[in-house]
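What follows is one structure encoded as structure tokens, with my remarks underneath.
Of the protein chains in this complex, all but one are displayed in their positions.
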Amino acid sequence: MIRTEELLLNVGPQHPSTHGVFRIVVKLDGEVITEATPVMGYLHRGTEKLAENLNFTQIIPYTDRMDYVSAMTNNYVLVHAVEKMMELEIPERAEFLRLIVMEMQRIASHLVWWGTYLLDIGAMSPFLFAFSDRERILELFNELCGARLTYNYMRVGGVKWDAPEGWIEKVKRFVKDMKLRLDEYHNLVSGNEIFLSRIKGVGKYDAETAIRYGLSGANLRSTGVKWDLRKTEPYSLYNRFDFDIVVGRNGDCYDRYLCRMGEIEQSIRILEQALEQFPAEGETMGKVPRVIRPPGGEIYVRIESPRGEIGCHLVSKGKAEPYRLKFRRPSFVNLQILPKLLVGESMTNLVTILGGIDIVLGEVDC
Amino acid sequence: MKGMMKGLGVTLKSLGAKKVTHAYPDVPIQMPDRFRGIQYVSEEKCIVCNQCARICPTECITLTGKPNPDPEKKGKVLDTFDINFEICILCDLCTEVCPTEAIVMTNNFELAAYSRDELFKDLKWLGDNTENIRQDNNNIGAPQRGGAK
């Protein structure tokens, strides 16, 4: 007797395409997925609980390690929450430096996504292309704050270091080169018919579903919703610059791809303007009390990280440590739609869809 | 077909392009001055104020002081100073708060060891770590001298 049964396959936690220690238990009928259950928590470090026993300066290095591909925006969301609660004034030069590093970080983060996504789809070179350019951003960060990944750069009230001599010129040069490189990236894969046939129409959802699942970032914008916190709720100095929200139309992996590539372009635009307007001199640290004690109360701030809306909910009882600190991590929220998207897709599309969501496991598990 | 040809063109062009890899470890990598590497601790400068141990987010620094052997002078001098590099995250906060710049970052980053015990560095080791010490130590967060409560 021939008996057919479903194949239960554990994808991960050690698997080249789950981008870290993430596990999906899939039931396969042939190569078609009938059920997918994401299992996570392998990288849980309890950042939020640890933060309750640390003062605000000490929490900043912990935020670096949440979304380790985009540490600058994590730094910012924490200091932004504290600053808003304490109603601190930030010197313009410090704010400019923050904005510049955040936009550079957005480029770096999207480059990592681009490279690894293409690697998931089977192309090897884009990964190296992307990393060689990301390397230049990391070198610049290294010069600025002494680390290549966990920057610990921002402080409540300002930034740790002023830009070293010649740094702004180097960034200008990088931005100029990056524009040319972006064209090369598009030549390398964006028109490749194999690549297009792999991602067009895959992992499709509409705007309503996206909002219902609480998606944000490129995952939301790919459905055509114009929602970018840099524009809709401007923070930092974003209302001073001229840039567009890149939106897609169909909400498939291809549109998500185009959104992210477009965002690199927009980040370059913002950087060009910001570098032009960068104040020649000024303080990089505002007037901050020696011990940071936000007044009692609650605050929720949100900013646009490369992966979507990263939020920080801070409850303070007037102590130097937060009473409760909660991060809304975009990767975690965006991941919710995965089981729905995977049903009925093949094994190959699993990788395409998961990569398209763009998760960082440090952030999912926090 | 056109897109594939374009892609092939890009890879062919990069065949002769300049390579970006480093010859590390044959050629050591020069890190910028601000690089956060293994700390150097100066026994003479330390005033045993415990700021570094308190600010450390991972509590990897332990230090003890003893009364100054010179009866003329007040205060304490350093007796032991240990950093546990198993948990140190090189976040730079200890050097930021140090009022006397007794603890400074260096550009050395090679910490790999065969045993965890070797990662426990004491005052002697940290005091001998004198190469590539950071020149410009911008301790913005440091309280003014004697301001620590």
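Note that the chains are named A and B in the order they appear, and that numbering of residues resets to 1 at the start of each chain.
In this text, a residue touches a chain if its C-beta (ideal position, glycine included) is under 8 Å from a C-beta of that chain, and two chains touch if they have at least 3 such contacts.
Keep this in mind: contacts and distances are computed from a predicted model.
The chain not displayed here is annotated in its UniProt record as "NADH-quinone oxidoreductase subunit H", chosen from "Energy-coupling factor ABC transporter ATP-binding protein", "Molybdopterin-synthase adenylyltransferase", "NADH-quinone oxidoreductase subunit H" or "ATP phosphoribosyltransferase regulatory subunit".
Touched by the hidden chain within the whole complex are the displayed chains A, B. From the options A:Leu188, A:Leu258 or A:Leu325, the residue with contact to the unseen chain in the full assembly is A:Leu188. Between the chain not shown and the residues A:Thr37, A:Ser197 or A:Gln277, the one that touches is A:Ser197.
Residues of subunit B that touch the chain left out of view are 4, 7-8, 10-12, 14-21. Even with one chain removed from view, subunit A keeps its contact list with that chain: residues 7, 9, 15-17, 31, 118-125, 128-129, 132, 188-189, 192, 194-195, 197-198, 346-351.
Criterion: only the chains that are shown with their structure count from here on.
Centres computed as Cα averages put subunit A at a distance of 27 Å from subunit B.
Here subunit A touches subunit B in the complex through residues 54, 57-62, 125, 129, 132, 135, 142-147, 150, 152, 155, 158, 160-162, 164, 184, 187-196, 284-285, 290, going by the rule given at the top.
Those residues of subunit B that touch subunit A in the complex are listed here as 1-4, 6-7, 9-11, 14, 20, 31-36, 55-57, 89-93, 96, 105, 138, 140-141, 143, 147.
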